[in-house]
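For this view, one protein chain was removed and the others were kept in their places.
Chain lettering (A, B and C) follows the sequence in which the chains are written, and residue indices restart at 1 in each chain.
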C-alpha cells in the first residue's frame, strides 16, 4: 500500500533487460555512443520533430533548471504557477542554474495558470532597468495538483507568451501520464501547442533515473551541452540512460505504464467517493489524488501499513504508479473504510 | 582493443544483480530508503570513520564541484595541480558550484604537487581585500598523469595546507586504483593523511554511475545536502546508486577490480618497453599510461581497431579497466609491434 | 515643481564644502584614510554601538544586496514585503549578490508586514531539503508606501524572526526620514529594535552618493569587505564618501534635512485634502505621498511643469526632499487646484 510517490515505485523489469543489453562491450563515453545517438533519433520520431536536440540527464530538477537557464537570463523572471515544482520543490535549482533569475508566481485554480492570470503577471513585469525582465513561461503537465492541460489550454497560454516574445518551457515530469489522460500525441501536447523546451520525465513512470531536455528549436543545443557538463550532469556511461528511454518507447511501453497508473488513480478516486467524510479536491485525469479524509480514517489506514503524504490533519496526496495493482488500491480503500 | 578510458568499459555484472535485488518493491525516494542508509554505515566502516557523512551522486564532476563548494568560498581560490581534472576537464563546474571561486594552478612533475610548490603558491595568495583568499587544497589520487601519491606524500602536502588553516579535498575518481597501487587502507589514503573531503569514484571502476562525497567531518553535511539538491543531483531512486556501491564493497570487489586494471597496465607497460620507438612518460603504478609512439605505430594500431586518445602526433594515453583482458593487452601490443 | 524623487534633488551645499575639505593632499585609498576611519567611529557613536562595523558604498541597491548576501545563503529565502525595493526595484541585485537566494513576498497593508503575516510565511518555508531554507527578514523604514514602522512595530516583527533564528536587515534608504517621523534615536530604530544589519541611506537625503552598511554584529565584517570588493564597490577615493557622511552627521544635519522633507510632505498632504477629487492612500508621516487625483488634474499640473510619477490614470507618487520649498509645494497645490 505505497501511495507516497511514483518515485518510490520499483523500476520496470524491461529496464534492466535493456541496460544489460546496452552493456555489451565497450562504448565511447559522454554520449558519444551509438545508443545515445539512436535515442535522439527515436525522440525526434516520437515527437515528429526532426530537428529537435536532446540532452539526457538523471533528475527532473536538473532537467527543469537547465531548460530554464537556456530560456531566461539572470536578470529575467520565469512565469509559473505558485505551486510549480520549480518554485516549491527544487531548493532553488532554477535560481542556481540561471545565475539568479527570478520566478514570478501566478495563482490559478486546480494547479493551472489561466491566460488572464498570465497576461496580468506579464503586464506587471519588465520595462525599466530597475525591474526583472520578462523571461520564459514555464508550465507543468500533469500539474502539481494532478490536473491536466489540454492542447487547447496549452495553446491559449503559449499564445499569450508568444505575443510578448517569451519562450515556453514545459515541465513534463509526468508527461506520459498527461498523454494518456488527454489521448493526444507527443507533438500535440508539446511543440504544436507552443512549447519550445520540454523536460521529459521517465523516472516517475518506470525508469531508474532518466530524464531528457528536448529542445524543439536546436539553436541552444550547444549551450545546453555546456551547461549540462558544467553542472556535473554529463554522465560518462550515458548509454545506460539512453537504454532506459529506448525500452520505454519500445512498443509504447511508456504509454501503457502511464495509462495503467492513471486507471489505478481512477479506481482509487471512485472508491474514495464511498469513504465516509472523503472529499476529493480536483478532477482526477492522471495519477495524483488530493483528498481530505477524517483524521481517524488516516490513522486507521496508516496503522494498516498505508504509506502516503499528509499535508495537515485531513489533507493527503495519493499517487499511483505503473506498478500499483488493483489489489493495492482495494486494500487501501478497505483500510480507509475500516 | 579499447583503451580510451575506464569510463568506456562495461558495467560489472554484479552491479545488475545488486540493482535488481534493490528493486524489490517500493522504497522511499531521495535517499530515505534503507539501502542508502546502510551504505552510509558501510562507508563509515570501510573508512574507519564512524562520524563520516556521505552524499551519493552519479558523476565525478558533480562530486568534485560540490566538495569544493563546501570548502572554498566564492572569493577564495582552490590550490590544485595545473592538469587537475577540476582545472582542465569539468567546463568550469567548480566555478559554477562555488559561485565563482578561482583555481590556483600549481606545476609539478609527474602530475604531482610538491610541498614546496604548494607553499609557494599559498604564499603568493591571500592577505588584502583585493585578492582571492586562500581556499582549499585539492589533490588527485590516482593523478591525471597516472602516478600515485603515497600516504606520506599526501601527509606532507596536507600538513602545508593545515599549517595555513586550509581544508583538503581529494579527487578519488580512481581511488580504488590508488589503494591497489599503494597497498594501503582507505583510511590511510584519506583522512589519516589529512583529507577532509573525498570524492570517491565508482564509475571508472565497474559501476554504472555511482560517486560519493565522503565528509570525514560531518559539520557541513546539511549544507552539502542542500547544495546537492539545488544542483539537481539528489536522484529520486537513490537506492540504485547505493546498491551499486554496496556490491562494490562486498568481498572487496572494488579492490579486486582495481588490482586487475592496474595489473593490465603493468603488463601493457612492460610490453611497450619492447615496442620500437616507444617512450613511457611516467611510472605506471595504476591503470593509466602516457607514452610516445611513432606516428606510424599509431597508424598501424588504429588501423587494427585500437581505440585510445592521442594528444598529438606521438603522445597517447592508454587506460586499462576492470574488464581489460590479457588478450586485449597482447593484441594491442601486437598491433604496436606490427 | 519637482516631486519625482528625493534622488532628483540637488546635493546639499555643505557636502561640497566637506568634500573639498577632504581633498587636502594625499590619502591612502580604499578606505585606509583617516576620514573613513573617523566616520566609522562617528557612526558607532551616533548609533551607540561601539562594536559596529561600517561598509561605505555609493548606492542603496548595492547596500541592500550586499547586506542580504551576508545574511541569507544561496539556498535561503529572504522574507520581505511584496513591494519592497529589494523585490521590485533592484533588477535582481539581491539574487545576484547572494548567488541565487529567493525572496518570499509577504502582503500587508500600507506597505508593512505584520507579525502574523511574517509568522505564516515562515511557517510555510523551510524544513526538507527540497525547499528554500529560511534566510533573513528584510524590513524597510520608511516603507515603500511612505509609512513608518515604530520601534515597537519593528520589535514585534524582529521577535518573530528571532524566534526562528533568523537575522534581520533594515533597508534604511530613508532612515533619517523615519527617525524624524518617529522622534526616536538611531539605536532605538535599529539594533535596539532587533535589527542586525542596516542599509543607511544618505543619497536620498542630501548627499551625492553615500550609503553605508552598518553591521551591529561585526562577525561578518571581513566577509562584507570581500563581497564589497568583489562586487566592484570598494571605491578607491573613499574619503569623499566618508566626507559626505561626516558633514551629514555634523550638528544633526541629516535630521534637519529629513524633518524638513517630512514637513513639506505634511504641508502638501494638508493642501491635497482641499483638491477636488483627491484621495490620499496612506498616512503621511514621512516624505512620500501616494494619492489619486482626477486625470484632468494631473494633466493641468503637468502642463504647468510639475514633475512626478504616475502609476496609472489617477494614482501618483509625490516625493518631497530636503530642498523642497514651501513655494514649491504651494505652486504644485495651485496647479492641482487649477
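Just so it is clear, contacts are C-beta pairs under 8 Å (C-beta built on N, C-alpha and C of every residue); 3 or more make two chains touch, one makes a residue touch a chain.
This one's a predicted model, so the numbers in the text were calculated from it and none came from an experiment.
**Student:** From the touch rule at the top of the page, work out which displayed chains the omitted chain touches.
**Tutor:** Every shown chain touched by the left-out chain: A, B, C.
**Student:** Of the listed residues C:108, C:126, C:209 or C:294, which contacts the missing chain in the full complex?
**Tutor:** C:209
**Student:** One chain isn't shown here. Among B:1, B:49, B:91 or B:333, which residue touches it?
**Tutor:** Looking across B:1, B:49, B:91 or B:333, the contact with the absent chain belongs to B:91.
**Student:** Of C:230, C:256, C:300 or C:337, which residue touches the hidden chain?
**Tutor:** C:230
**Student:** Would you indicate which residue among A:123, A:226, A:251 or A:334 is in contact with the undisplayed chain?
**Tutor:** A:226
**Student:** In the complete complex, the non-displayed chain touches which residues of chain B?
**Tutor:** For chain B, the residues touching the absent chain are 74-75, 88-92, 95-96, 98-103, 129-133.
**Student:** Going by the touch rule given at the top, which residues of chain C touch the chain that is not shown?
**Tutor:** Contacting residues on chain C, toward the hidden partner: 2, 4-5, 7-11, 16, 19-20, 23-30, 57-66, 90-93, 96-97, 203-204, 208-209, 226, 229-237, 240, 307, 323.
**Student:** What residue numbers in chain A mark contact with the hidden partner chain?
**Tutor:** Within chain A, the residues that touch the unshown chain are 30, 73-75, 99, 129-130, 133, 223, 225-227, 229-230, 234.
Assume only the chains that are shown with their structure count from here on.
**Student:** Could you put a whole-Å number on the gap between the CA centroids of chain A and chain C?
**Tutor:** For chain A versus chain C, the centre distance works out to 42 Å.
**Student:** On chain B, where are the residues touching two or more other chains?
**Tutor:** Each of 30, 226, 229-230, 234 in chain B touches at least two other chains.
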